[in-house]
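There's a structure below that I have some questions on.
Shown here: the complex without one of its protein chains, the others still in place.
Up next, subunit A:
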Amino acid sequence: MGSSTYIAEEELAHLQKLSGEYQPEVTGPLVGERQSSSAITTEYANADPVYRTKTAALPSKYSHYRTCRGDGHCGWRAIAFTYYEALLRLGDKNRFLEEETRLRSLHNLLNTIGFQEHLYEDFADECFELLRKTAASVPAADESAAASLLVSFNDEALSMAIITYFKLLTSAWIQTHANDFQPFLLDQDIREYCATQIEPSICEIDHVGMSALAEVLVKPAGFALEVLYLDRSPGEEINTYHFDPLGHDGLPIPNPPMLRLLYRPGHYDILYKMEDIHIPQAAPIHVALAGYADEFVPVGRGMSDVMTLIPGMYPTGLGQNWPAVSYDYQPTAIPQPQMAAVPTYAPVPVSTTQDYVSHVNPTIPVESPIGMSINSPMTIERGGPFRPSMYELEPGFHSGQSHSLPFQTSIFRNSHYNTAHFLNPDFQPEEWTPDSEYVTSNRSRNKSSSQ
């Protein structure tokens, strides 16, 4: 009996060893390309209703996302990558140098904890080297700098070095601020916690680690961290957790650059809002919008309808009906807030019916131009971007279409942009037709009742 127990134990030990060494196959790039977040919605189309509801509302707020490989480092890597990316987005070379100096000053903490300088300096050097390299690429075009950062982060050794460095900083921060973190660790010894939950090279970030990393890396850089927890907890919205930076005066910094993560149990990905994608620098607006249109329009939607929603954009193909385009934007330009406040996306379809995808997609173009009109450096002035040019007002345009065009607003009607106005260079008196009279009066009645 004794010997058979031994064999069983040896077998068990063997099985234990096998299961301990089992590594699930992970594929994909360490950090992926940015893609439309409607892919997340599609991914959950057949999932649990709670997930469906929560992800259905996601693309209207977070337009894009980026995957991280689920190799056990994704949370650390996602924060590290977005940290570099946020610095790059600021587009200020000096910020990189400031950050390097600040991180170097934290080496005192590392030494206090007993990390040996000759061991961590290799990792720190990799981190600083990438900071300098990224800083050097700032003057270049945005796309190539971002692409080069992506390549760097897909270098396993380099990104591991940066992750290791950030882990050591986090560990040192936790140990030097034991009073802040001990309550969250119950009875666990803080040194032991760091040795088993923070420092090991294969060890995913937990909430305590993330708070500490936000304290040591993200907040002092003036960035805010936002984590969306997508889980099966009841509710229709994805739970969001914020780590907000404080300025030197101890007050929250208004509108800090955001690092956004999407957490699904056991995994982190990176999220973007539409406003994160644009460069806030005062680049010529046409360049920025063209870049947006070429690169980020989700496949499967015609480009034209997106373009029409961008104020000031009227591609030549749409020249014929540009006045109609400008009408769409009168509500945002002139004070008629109730018009802007009732876009079609307001009742976000949270129903669990199967056709919700078709509800979601139309929300994107409606949402995005509103966000852009608020955030883009160009403010819409009356007459500014809508000034007619010889290209839009072709002769054939009036003779063919002027009568059928629905001139709805009284402001346009009484302005000299109206061809029926006597100051208009292409003055053309309005002709009475029973049909248009009927349509116009009907519309004006609607309008007056809504006001």
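Assume a residue touches a chain if its C-beta (ideal position, glycine included) is under 8 Å from a C-beta of that chain, and two chains touch if they have at least 3 such contacts; residues count from 1.
The rule is simple: contacts and distances are computed from a predicted model.
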Omitted chain (choose from "Rab5 GDP/GTP exchange factor", "V-type proton ATPase subunit a", "Ubiquitin-conjugating enzyme" or "WD40 repeat-like protein") - UniProt protein name: "Ubiquitin-conjugating enzyme"
Residue touching the undisplayed chain, where the options are A:Val50, A:Met160 or A:Leu185: A:Met160
Contacting the left-out chain in the complete assembly, out of A:Tyr120, A:Trp173, A:Phe223 or A:Tyr417: A:Tyr120
Residues of subunit A in contact with the chain not shown: 6, 9-10, 13, 16, 20, 115-116, 118-120, 122-123, 151-152, 155-158, 160-161, 164, 167-168, 195-196, 199-203
